[in-house]
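The block underneath contains the structure these notes are about, expressed in C-alpha cells.
Note that one protein chain of the assembly has been removed; the remaining protein chains are unaltered in position.
For chain A:
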Amino acid sequence: MGDAELELSPSHPEEPEPQQQSPPSPTPSPSPSISITSSPSLSLPSTPSSGPHHPSQRRSPSPSEGPGASSPPLDVISEGTGELTLVIDPEVAKRACQEVLLKVKQQHVVEEEGSEENDDSPTITTTEHGLPNGDLGSHGSGVAVKGGVVKSPGIREEDDTSLAKNARRRQRPNPSKQSWLLRLFESKLFDVSMAISYLHNSKEPGVQAYIGNRLFSFRHDDVDFYLPQLLNMYVHMDEDVGDAIKPYVVHRCRQSISFSLQCAWLLGAYSSDMHISTQRHSRGTKLRKLILSDELKPTGARARRDPPTLSLFCPSAGTVTPLHGAVAGGLGGEHSLSPSKRTHQRSKSDATVSVSLSSNLKRTASNPKVESNQEEPVRLTPQREFIKSLMGIGKRLATLPTKEQKTQRLISELSLLNHKLPARVWLPTAPFDHHVVRVPHSQAVVLNSKDKAPYLIYAEVLECENYETSIIPARIPETRIRSTRSVENLPDCGITAEQRAGSFSVVPNYDNDDEAWSVDDMGELQVELPDVHTNSCDNISQFSVDSITSLENKEPVFIAAGDIRRRLSEQLAHTPTTFKRDPEDPSAVALKEPWQEKARRIREGSPYGHLPHWRLLSVIVKCGDDLRQELLAYQVLQQLQCVWEMERVPLWIKPYKILVLSSDSGMIEPVVNAVSIHQVKKHSQLSLLDYFLQEHGSPTTEAFLSAQRNFVQSCAGYSLICYLLQVKDRHNGNILLDAEGHIIHIDFGFILSSSPKNLGFETSAFKLTSEFVDVMGGQDRDMFNYYKMLMLQGLIAARKHMDKVIQIVEIMQQGSHLPCFHGSGTIRGLKERFHMSLTEEQLQVLVEQMVEGSMRSITTKLYDGFQYFTNGIM
C-alpha cells in the first residue's frame, strides 16, 4: 500500500530518509507526509499498486472500450490533483509517469525564476536534484537489479522502472549487480534510436514501461523524429507498448499544439489501414479523438508549462525582448488596441472605431463590427481549419480540367483565404515559430500532375518566439503597400485615422477629395525606383529622374537613339535566365525564379514586408496522395544523412520535410531553387551538360567546378538511396536540379517492394544516364571515379549503421498496408542490400558493377522514352 509513496519520495529533493527506499517495507514513515502535501494524488495510486501487474493487464481493456474512459486517467497523470477516476487505466505506466511529472513540476516551482526554457527536458533538472542524495541510489539500484535480472512476474514494474530512473541518474557504487540491459539503458550511449528499438523488440512490459518513462528524458526534437514510429507502435502493437507510450504522448500534447496536431494527423493516417470496424474502437482512434477534442490543454495557471512561459513572454511583448519590442513598436497603436489574447479575429481598423465613436452614432449591439469578441481562444481549431481550407482547395481544384482554370481558381480561393489572415496558424514544415500573415495568392502555382491537383503556395510569415503565446500581428490592409524602406511611415497609420475623424468633426471646409487621395501613389513611385537593374545602366535611371529636375536648366539634353536601343538590349540580356511562361506548366517559371529574388519581390509587394521578422515560406499541398511512404523515405534519408555526416562522407542529399495529414493528404516542404530535369530540358532545349555550361560558365571556371562537384556528390548520395530503398519511377520529372548543381530526387511513391506496373522497366540499381556521366566529365575521369568512391564510402558508412535505418522501416511495417511493404521479404531485402557479409573489396566490386549496370541499362533509356510518350516527360 505504501509503495507509491515510497517511490515518490526519493524524487523529492527535500526527502532526507534513504531508509524509506527499501521497497518491501510497507510501514508508513515520516516521509509520506511531505510527499502528500506536495502531491495530493498520492492516495490514489496506492490502490492499484498493491496489486501485482497482472490485474492491471486484465483490467485495462475495459477502460479502452468506454467512451470517455481514456481521458480521466490522463487528467490524473498530469494534474496530480487527485481527481479520482473510477477506472484506472494503465496504472503502471501512469504512476511512473506521474512521478516524473511531479518532479518536473517541482522543478518548475523551484526554478521558475530561472531562465530555463520550455523544451528543457525534465530530466536535466531532475538530475541536479537527484544528485545530492546519491546514496539513495544504491538502494534503488538494488531493487532495479532485482527487477531487471530476475524478472519475476510478481515484481511490481513500477518499482524497478521508477527506481531505475532515479538510479540511472546517480553515481552508483556497486554497478556489478546490475543487469547488462539496465546498464545499457543508463549509459550515455543509450539514445532515442535504441530506445525505440527496444520498445519495439522487447516483449517485456517492464522494459517497455521503463522506456516509456525514459522518453521523457530525451530531447524533444530527438523523439519527434521517431514520432511516426512511436505512434505506429501505439496504434498497431499490443497494450503494453501502447501504455508505455501514451503518457509521454499525452504529456507532450499538453505542452504543444503543434505536437498535438502532428499526433492526431499521424494517428489518423496510421489507423487507416485497419479494418473499419476495428478502427473505430482502436486505441489510436481514441487517442486521436481525445487530442482533437482539445481536452489536453494545459489547465489554467497550473499547467506546468504556462506559468514560466507567461512570465517570460508577456512582458516581452511590451518592452523586454527586442523581437517583440520591435514588432509592437512597429505596429504602433494597432497593437495596443488589440488584446493580446486575440486569436485570429481580424483587427478592426482604428479608423472605423474612432469614427463610429466620434460620430454621434449610438450603435453598439446592433453592429457586429464594434462588438469585440474576446473569447478564450480555441486551441487547435485555427490551425486545423487552416489546413482543412487548404485541403478543400485542393479537392476542388482537382475537378477542373485545365491548368489554366486550376491556376485561376487557386488564386481566387487563396485570396479569400487571405481574408482570415493573420491568424494563429503556421506551416508545420517550417523550422522556426511563426504566424502566417498573408498568402501572396497570385504567386501560387499548380504543379504538374495528371489527375490530382497538388499546388504550391507561398506564405508570408512573421517569425515569433512562440506560435502559441506570441501576439498575432495585426492585419494590414492589402492596399497599404509600404514598400521595403518605409518603416518610418508606420506610426502615421494610427494617426491618420484620428486626423480624419478629427477633421471631420471640426474643420468645416474639409477637402475630402484631397484626403481620399492623400497618398500620392505615383509620386511615391517616383522616388523609389527599383534599384535592381540600375547597376548596369546608370545613365537611364538618371535620365528618368532628370526629366523632373531638368525643368530648371533650360539647356536641352541630347541623347543618342543608339544608346536607348543598346540599353534596351543590354537590360534584356542582363535579366537572369528565366523560363518562358507556359500555361500548361505554370510551376516551371515560378520554381526557376531564385528564391531570394522571389522573396524580395513578394516582400516589396506585401503590406507586411516592412516588418523585421518577415519571412517567406512555401509549401506544397497534396490532396489525394498518400504521403506516408514519403514520410518513411524522408526519415530514412534523414537518418542516412546523419550517418554520412557522422562518418564524414561528403555525400549530399536533401531530405525534404513531409507532413502527413491523413492517409490521402499532406504537405511537402518544397526544395527551393530547384526545377525538374524535365523542365530544364524542355525549357532550355539543351542537354544537361550544356545547361550546366549555360548556368555556371565554362568547364574551367570555379562556378562550374563547384557545381559539378555538387552534382557528383548529390548523384552519389541519391544513387545509394535509390539502390537501398529501391526507389522507382525515376523519370526526369522526379529528379530536380538546383541552382548549385545538386540533383534531388523527389517522389518516393515507389520504394522497397513496390514499383510501377511498367513491364519491368527500371531494372538497374539506380538511374545513371549518359547525360549524368557527361556532366561528371565522362567515364573514367576524375569526377566519375570520385563518384564511385563516394558511393563506396557511403555504402560502408551506411552499413555500419544499418540497424538505425532498418529499424525505421521495420516499425512502420507494423500493421501497414502500404505498397512498399507488399510481400514478405521487404525487410530481408533491405537488409541484404546493405551486404553485411561482404568485405570492403567485394563492396567496391559491387559498386563498380552497379554503376556499370546502371550506365549500360537499356531499361533506363526505355523508361525515359516510355515516360516521354505516355506523359510527355522529357
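Assume contacts are C-beta pairs under 8 Å (C-beta built on N, C-alpha and C of every residue); 3 or more make two chains touch, one makes a residue touch a chain; residues count from 1.
Rule of thumb we're sticking to: contacts and distances are computed from a predicted model.
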{"item": "Omitted chain (choose from \"Polyglutamylase complex subunit TTLL1\", \"Armadillo-like helical domain-containing protein\", \"WDR75 protein\" or \"Exostosin-2\") - UniProt protein name", "value": "\"Armadillo-like helical domain-containing protein\""}
{"item": "Identified contact with the non-displayed chain, of A:213, A:258 or A:443", "value": "A:443"}
{"item": "Residue among A:477, A:699 or A:825 that touches the chain left out of view", "value": "A:477"}
{"item": "Candidates A:392, A:428 or A:815 - the one touching the absent chain", "value": "A:392"}
{"item": "Touch with the omitted chain, as defined above, among A:409, A:628, A:657 or A:728", "value": "A:409"}
{"item": "Touch list for chain A against the chain that is not drawn", "value": "343-346, 348-349, 351-352, 355-356, 359-363, 366-369, 371-373, 377-378, 381-382, 384-386, 388-389, 391-393, 395-396, 399-401, 404-405, 407-409, 411-413, 415-417, 419-420, 423, 425, 442-443, 445, 477-479, 481, 497, 500, 504, 507-513, 515-517, 519-522, 524-526, 529-530, 532-533, 540, 543-544, 546-548, 550-551, 556-562, 564-565, 567-569, 571-572, 581, 583, 590, 605"}
